[in-house]
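The complex appears here minus one protein chain, its other protein chains still in place.
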Amino acid sequence: MKKIQVGVVGATGYTGEELVRILAWHPNVAVSYVSGKEDRDIRIQEIFPYLKNRLDLECKAFSQSEAIEKCDLLFLSLPHTVSMQSAPALLKAGKKVIDVSADYRLKNVDVFEKFYKTSHKDTANLKQAVYGLPEINREKIKSAELVANPGCYPTGSILGLAPGVKKGLFDLSGIYIDAKSGVTGAGRKADKALNFSEVNESFKAYKLFEHQHVPEIDQELTRIAKKDMSVIFVPHLLPINRGILSTIYARLSKSMTTEELEVIYQKFYKDEPFVNVYPKGALPELKNVQRTNFCDIGLRVHPSGKLAVIVTAIDNLGKGAAGQAVQNMNIVCGFDETAGF
Amino acid sequence: MKKIQVGVVGATGYTGEELVRILAWHPNVAVSYVSGKEDRDIRIQEIFPYLKNRLDLECKAFSQSEAIEKCDLLFLSLPHTVSMQSAPALLKAGKKVIDVSADYRLKNVDVFEKFYKTSHKDTANLKQAVYGLPEINREKIKSAELVANPGCYPTGSILGLAPGVKKGLFDLSGIYIDAKSGVTGAGRKADKALNFSEVNESFKAYKLFEHQHVPEIDQELTRIAKKDMSVIFVPHLLPINRGILSTIYARLSKSMTTEELEVIYQKFYKDEPFVNVYPKGALPELKNVQRTNFCDIGLRVHPSGKLAVIVTAIDNLGKGAAGQAVQNMNIVCGFDETAGF
Amino acid sequence: MKKIQVGVVGATGYTGEELVRILAWHPNVAVSYVSGKEDRDIRIQEIFPYLKNRLDLECKAFSQSEAIEKCDLLFLSLPHTVSMQSAPALLKAGKKVIDVSADYRLKNVDVFEKFYKTSHKDTANLKQAVYGLPEINREKIKSAELVANPGCYPTGSILGLAPGVKKGLFDLSGIYIDAKSGVTGAGRKADKALNFSEVNESFKAYKLFEHQHVPEIDQELTRIAKKDMSVIFVPHLLPINRGILSTIYARLSKSMTTEELEVIYQKFYKDEPFVNVYPKGALPELKNVQRTNFCDIGLRVHPSGKLAVIVTAIDNLGKGAAGQAVQNMNIVCGFDETAGF
Partner (left out) sequence: MKKIQVGVVGATGYTGEELVRILAWHPNVAVSYVSGKEDRDIRIQEIFPYLKNRLDLECKAFSQSEAIEKCDLLFLSLPHTVSMQSAPALLKAGKKVIDVSADYRLKNVDVFEKFYKTSHKDTANLKQAVYGLPEINREKIKSAELVANPGCYPTGSILGLAPGVKKGLFDLSGIYIDAKSGVTGAGRKADKALNFSEVNESFKAYKLFEHQHVPEIDQELTRIAKKDMSVIFVPHLLPINRGILSTIYARLSKSMTTEELEVIYQKFYKDEPFVNVYPKGALPELKNVQRTNFCDIGLRVHPSGKLAVIVTAIDNLGKGAAGQAVQNMNIVCGFDETAGF
């Protein structure tokens, strides 16, 4: 079978690295282009020695023409606001684009501009971009030219809430998400607050109520609920490299048991290759999902029957970023959805 | 000034070690007795080399008569259910006892027996035991013979909720505590689930709704609220040594602002030497409280005015165990409450 | 192509888990049998949820007859001294065996008995066992019935020294190996000394000069040197899950430069798929080799020209155990040596 040619723009960040790692072993693709913003041109294998015998390419500053020439499909693993400057030309040249940044996720430009503090520069493509959460949006993704790959927090939050929201189980005004993320979620960058000794052996909450992923969660849950809703979202910084565990508190509209809730969730996700609803009140832990594309879900209803606690676990670089981006590519290209995993 | 003679029973666990560490530098006490359950008799300085030039004693199996002979006051840092077998004789001999275990915390014996799965063996002393949370119970502690030192999770939870509960600010049916604890909270023991590689780089929730600290939190908050109440409590295991961060969600009975809530909390704790209510929505992190006896508190009211999020940070071995036990000793003995810190 | 049937005996330890993880994705094998010593029979997918959609088998106590019936080849991932009780029957039944324990590594029974403090129970098979370090022993492995998979420390040490020892570059009386290992090297077990809080944020040397891997290193280097030699070996415990970094100090018999040494090492390993000799004095770090089967090597000669420092990095569960075991299986079975990686 002929392989498609894919490129990773921004290959030296954590998500970019994970994309290259997955794609270099993917049976249906050849990685034909990588770019990164480093001090100098350098071979990708020198940056990531484990690619030996698997992939070697020059990693240079991004060149639009080279990307267009060498690739059928591009992953944009760029800082927010940079993607929307690169995507239009690639799309115009007929390339498929999977954007891992936040630039095409929020349909409401005002909300985007409020949370990302910049004007949107590509509203034309924003309209046609498909939010790339396969469990919710698979049909639309199949024919997408531009996939807006979901944020890491929204992935764990939406997958944890979708079945209950869809079925009308929850009091939509009483949903609290207490989320804890590993440090790669903040990107590979020089920042005193991310210095090892600032984070290691510590733990904190941050950006209460105002994290830029809140409007993304609200937008998608509103679509599922078919009515306006907004969650309370409190993120925390975990002193680990990878993984997001979200403990979600949802008041139940009417009383039910853990077993009843499990049946509903298992049914909702029964054909999903990358969602794992645990049986019998078992609870996920991050080590089970690290370096996978899984979202593991554990469920418990309080003995009062009035409150559900839903715990979801993902790898923020896996199902929360690069893994999901490859899953989206598989869908867009008609590959087996689990290819490469 | 004459120093009192104190003993630490169970000196080789994490809390026992922290007690010895604090007491060895305390200006008003002489550590005159340490016991531990080790393979062999050993000098405490050989176990904890940093005690060099400061404290050296033989650390042997517990002997009731030796403890009584050598000490004015004893800290019992023993596993739950073991303390209540040792305390009666010590109390009978006229010694003050500060029990760090759970044996004398729950006033309702049925609740104790349900959560600790054993019958209570010293209900006589249970009645007179004083729950040792100074910020709530200082007056009673002053004259206590037996102090039941609070659990680590309850300390962070109750201090975070007390001002609001007392003032009637919260809807008592809507309080959720999402707590995250370092691993020393589980004790110094051989347990496959606590093996370094099982915990490191991972994270999980455990004992949802059924942790043995829940009835303790409920008992004390009920006393403060002057009406029955029960919280939702979800503990998690953090891959760090020390510290508990509790993110508390409390629905407000009537709308208020972050500033208004801060004023109430700051007033409530204004004379407290070990509670630190942060100003201007600042949030605590564990590194600020590790190896201290502080409880740091950060507050935020959701823009809707309907929900308060209270974040408390303590060292589970400090304010959550050994530090608070020494604070209780200071109160019981009439020392400066901050002596030794 | 028809797949061979393989079994993993001891599938729930760290090495066993890693074997299952690699083999479940290996194109030439079907995992047909797993056993483990757990409290109860349990499906392997319940223990390791990431196996969903990939592998599911009952994991029970080891049964010799079931193993023989279901498998063509078996990995024994058992504690030392247990393997040699299971291997004889499997070999007699015509199965290939790759033993990950230490039972068949040391040819000298007296040395084995001294270091492992037990008598050897299968000296017959010990004679024919092949030490499974492919870079040194590939030809013999091809026809082996029983492969003794090398220890983790010996793998990193021998691969770092082999080229120089072979070429007679080093003063054999002056080789010091300062090795640092992650905690999974000690196995998945309940042990107070391996409790998270004992290891985390700490670091120590242990078993100076007397580690059981020393005779293994000496045996193999003696074979390569064609003269008796013995190294100084000092292991340390790193507070990380996976990886061994060995800093090797070797006095040079005659003066040379870093560049000259690199040329010799690169030539020695030029056809090796899993050894990566870094150019230009670059040095390995553990993150580059974790979850791979690579041994990365960095070299530096002191400006005096008299001392070489060789730094090797492996994943103790990869090239140091499970990865190498699968590499050995590939060789034994005539598969592509890199299949499954």
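To keep things simple, chains are lettered A, B and C as they appear, and every chain counts its residues starting from 1.
Methods note: contacts are C-beta pairs under 8 Å (C-beta built on N, C-alpha and C of every residue); 3 or more make two chains touch, one makes a residue touch a chain.
Given the structure is predicted, the values throughout are model-derived calculations rather than measurements.
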On chain A, residues whose C-beta touches the chain left out of the figure: 14, 182-184, 188-192, 194-201, 239-241
Absent chain, residues of chain C that touch it: 174, 176, 178, 180, 198, 201-206, 208-209, 232, 234, 236, 238-243, 245, 247, 249, 281, 283-287, 290, 298, 300, 302-303, 307, 309, 311
Interface with the unshown chain - residue positions in chain B: 48-50, 52-53, 201, 273, 276, 278, 284, 288-289, 291-292, 294, 296, 338
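FYI, only the chains that are shown with their structure count from here on.
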Interchain contact steps from chain A to chain C (minimum; 1 if touching): 1
Chain whose Cα centroid lies at the greatest distance from that of chain A: B
Whole-Å separation of chain centres (CA-atom averages), chain A against chain C: 36
Mean-CA-position distance for chain C and chain B (Å): 46
Where chain B touches two or more other chains at once, by residue number: 198, 201, 239-241
